[in-house]
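The other protein chains are all here in position, but one chain of the complex has been omitted.
Then we have chain A:
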């Protein structure tokens, strides 16, 4: 193996400069739960590893008021779980992040890494899509923002330009009566990759849905924002007809593969089932807020 350089810059500027200077030969290290495995397997052989965990913006959890948060892309799931208020405002996002791997993996794995790994089955991604989270990106040509759903381009591919680093996720204000939930279908009870993952984020007023977002994972080359499913829920009291219409929209959005984890027919059917279950959980939680 050729020698690898390790850099742990203390500022975003330094990290961006180093990343751009390496012109594709560098890998970003957050928790390393994907990178170190890929290096070991020989799938990735970076010339330089840029550890971003010494950059304050990458590891901060900022409460912005009204349920809004900005979380650093490299914050590990275990740290987020210990935050006193994040999980109250965004229980669906937290439960999705905390589903990634074991307790050991939670000590390292981050939502930024989950997004940048580019897997259509990443658990945190549908939840952040449903949450309406915005990604702050920094690159050699400055900063920009993208909605989470605009970042993945396909399995293992991102809509980032060379030298760009995902810095943080901003979660919007939380109106009263809002909550979210995430469920994934796996054949076991733990430690597995989603066959289907689905998140619902709801705002409710007097039992009526006033706003909704639905994120759907593992059934297409990228995680999807299912606008038709959300539209079917808005204005409803989550009656059976509205839920069935939203489930139809989720099934229609599916463009899955057949693989060892699930067939096309199975994944499509489960997407509809999960929509109903997740909407019910989100609504129950929203009632308590």
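The rule is simple: a contact is a pair of C-beta atoms (placed from the backbone, for glycine too) under 8 Å apart; a residue touches a chain by one contact, two chains touch by 3 or more; residues count from 1.
Definition applied: contacts and distances are computed from a predicted model.
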item: Hidden chain of the complex, named as in its UniProt record, picked from "Chromosome partition protein Smc", "(2Fe-2S)-binding protein", "Biotin transport system permease protein" or "Transketolase"; value: "(2Fe-2S)-binding protein"
item: Selected residue (touches chain absent from view) among A:23, A:85 or A:102; value: A:102
item: Touching the absent chain when the full complex is considered, from A:18, A:36, A:146 or A:211; value: A:36
item: For chain A, residues in touch with the removed chain; value: 1, 3-6, 8, 29, 31-33, 36-37, 39-41, 49, 51, 53, 76, 78, 101-105, 107-108, 190-191
